[in-house]
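Removed from the display is one protein chain of the complex; every other protein chain stays in position.
This part shows chain A:
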Amino acid sequence: MALLGPDARTTMKIKTTVLSRDSEIGGRVEVGFKDGKEIQMDTSKMTIADIVEEVDRHSRVLKRVDDLAG
């Protein structure tokens, strides 16, 4: 969350839910990209760097497509 810039909420939709203390699931991140692809991650065993890497993998592809389209 802290890695998002101050203007992040004007450019994308962000929804956060705080889990209760005795919740079963360890934590989850869901990302929907603008081409419709969705990624789900179970964050109970991941670090922040892992999550960023996973998300960046697809966003790099999208960026390249954008660049080629001009």
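Everything below uses one rule, namely that a residue touches a chain if its C-beta (ideal position, glycine included) is under 8 Å from a C-beta of that chain, and two chains touch if they have at least 3 such contacts; residues count from 1.
Following the convention adopted for this analysis, contacts and distances are computed from a predicted model.
Chemist: Name the chain not shown, per its UniProt record: "Translation initiation factor eIF2B subunit alpha", "Probable cytosolic iron-sulfur protein assembly protein CIAO1 homolog", "Trafficking protein particle complex subunit 2-like protein" or "Ribosomal protein L10"?
Modeler: Answer from the UniProt record of the missing subunit chain: "Ribosomal protein L10".
Chemist: Pick out which of A:4, A:29 or A:61 touches the chain that's been left out of the picture.
Modeler: If we include the chain that is not displayed, A:4 is the one touching it.
Chemist: State which residues belonging to chain A touch the missing partner chain.
Modeler: The missing chain touches chain A at positions 1-2, 4-6, 8-10, 14, 16, 18, 20-21.
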